[in-house]
Structures are given as structure tokens and as C-alpha cells.
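Left out: one protein chain. Kept in place: all the others.
Read from first to last, the chains carry the letters A and B; within each, the first residue is number 1.
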Amino acid sequence: MPSFSRGFHGRPRHPDVDPSRVPPGQYVVDDFPVLSAGPTPRVSTDDWSFAIQGAVDATASWTWAELNALPQETFTVDIHCVTKWTKLGTTWTGVSVDTLLEGVATEAEYVSVWADGGYTTNVPLEDLSDGKAWVVHTYEGEPLEPAHGGPARLLVPHLYFWKSAKWVRGLTLTVADEPGFWEAAGYHNYGDPWREQRYWSD
Amino acid sequence: MSTADPDGLTLDGNAIAGMLAEVFNGAEMTGASRVCASCGQRHAIGEHRLYRGAGLVLRCPGCGDVGLLIVEGDGWREVRMWGAWSVRVPAPPA
Partner (left out) sequence: MIAAPRVLWRTATVLELVDETPHARTLVLDVPDWPGHAAGQHVDVRLTAEDGYQAQRSYSVASAPEDPRVALTVERIDDGEVSPYLAGELEAGDTFEVRGPIGGHFTWRAADGGPLLLVAGGSGLVPLMAMLRHRMRVGSRADARLLLSARERDALLYRDELEQLAAAGDGLSITYTLTRAQPEGWTGYARRVDAPMLEAVGPAASVQPRVFVCGPTPFVESVADHLIALGHPAAAIHTERFGPTGG
């Protein structure tokens, strides 16, 4: 164990935070770190669309205007990144995935989420349902910045934040579970922060 | 040769050369090279674009394809590599 450097403290930690809000192994941050597996795509909302496809009876898709015409929700959640930072009380506006799944007939149990830039992640369909996930376009009252996933990202706050795919463009419903970018790289297939499911071996 | 990076968030292989040297037994990694499996171009590891996501990603400066992924756990690193890498690694003394 290296000796410590006098006077170095690192970013301020938050000892007075309600520990029941902080999953094991996490620390609370005030800033919003930007992490990415690749370059930030630049997509105009004029060209943007979102689709639900795959093991469905019929593909459903929305333009930007159509997405924004759907019922919107504004809500506040805590988010947890597998790199150990947790940010409490983040406020988002977007469309519940339940709304998007309305009328989608499927036997599929899994979803492959895909995004501009080629990023993918996989989530069980039930983890995107019943109020657990949204496609969000607004963060803290402002349009979501490209670095944080704008124009729109998926938000699945009950799982590690790598599942909340930035620059999301669609959900492909699948019969078999298909590991996405980080799942195939060694991270956990499901990613529950409360059971500290960070890596495939956890 | 440029990537669209208005945020200036990306670095290059130089930034993880220390860690790569640990992975490769002390090898000088920035000058090691890789022939990309997608575009066929050869670039020094120091010129590959580095992204920090849940893990580390090195991408080909020619086409953006992933050349290296490193996921770090507690006491281990999982390394995946694509393309034809050429690395000169110091050999332990006989």
C-alpha cells in the first residue's frame, strides 16, 4: 500500500449522504462524468428516428416530432456507473418505454439496444417495462448535450449506467439474449448495482 | 486522420502507455503497431484514439474500428485485441 501524499484529498466525498441511496462500492459525485466507448456522434433531430423492431409483429418507429408528441414524463432518479461514481437526484424528461411498447406484440424476452456510433447493450424486456425505463431528451430542464447522449438516450436507472445507452436509436427485441458492447468485453450481463454485478465473474 | 471530436474528450494511446507496459511485461507500447483488421492501415499504438467508457477502448485512427479493450477489476485486467499487433516485449533474463 503506497504511502499517502500529504494534503491530497481527491474530489470531495459526501459522508452525510443517506447510505441507503448508495450501492455497495460506489461514491457520490457532484459533477457528471462523461464516459464513452467512441466518438460523440452528431445527429440532427431532422434525421433522427427511433424504432422498435426484431421479434415483433410489426416494426414501430417515431420521428423526433412524433416522439415529442407522445406523453412525456419528468422525473428524478439516482444513477450509478460501474466505474464507481453515483450521482444522486438527476432530473430527466422523456417518454416511458412502456408508452413505446404499447401495441407491440412480441414473444421476445430480451432487448438489444442499439445506438448511433455502433454502441449496443442488452437488457431483459421486463427491465425496460413497468416504469423502469425511458427514452430521455432533456436533462435538468435543458436539451440533452451530445456528450451526455443527446439528442436522446435510454435511461434504465435501476441498472449500472452503461445500460442507459447514449445516442439510442432503437430496441431490437430478441428471443435469445445477445450481449452488447461492454457485456461482451467482460462486464456483467445484467448489471444490478445493488448486488454489485460489475463483471461477468460476479 | 481527424475524428470529429468537438468535445476534445478523446486522447490517444500515449495516455495508457504506462498501463499497457504493465500488461506487456514492460514493453514500450506507444511505438508498437497494429494493422487494422477492418481497413488494413498500420498505425502506431500511440496514434490510436483512446476512449474511456466503462473500460478503455483504443480505436484505429484510420477507420475507428476497435483495436483494444481493457476492463479492469479488483486485481485483474481483461484485455481483448483485434487486428495484427506487433509488440516487442522484454524477455525475462535466462
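Everything that follows uses one rule, which is that a residue touches a chain if its C-beta (ideal position, glycine included) is under 8 Å from a C-beta of that chain, and two chains touch if they have at least 3 such contacts.
Note that this is a predicted model, so its numbers are computed, not measured.
Engineer: Considering the whole complex rather than only what is displayed, give the residues of chain A touching the chain that is not shown.
Structural biologist: Here the touching residues of chain A are 1-11, 13, 31.
Engineer: Identify the residues of chain B touching the omitted chain, counting contacts across the whole complex.
Structural biologist: Residues touching the hidden chain, for chain B, are 1-3, 5-12, 14-15, 17-18, 21-22, 26-28, 30-31, 44-47, 88, 90.
Just so it is clear, only the chains that are shown with their structure count from here on.
Engineer: Averaging only over C-alpha atoms, locate the centres of chain A and chain B and give their separation in whole Å.
Structural biologist: Roughly 26 Å separates the two chain centres.
Engineer: Going by the contact rule set out above, which residues of chain A touch chain B in the complex?
Structural biologist: 34-40, 42, 81-83, 146-147, 160, 162, 182, 185-187, 198-199, 201
Engineer: So in the complex, the part of chain B that touches chain A is made up of which residues?
Structural biologist: 3-7, 9-10, 49, 51-55, 57, 59, 64, 69, 71, 73, 78, 80
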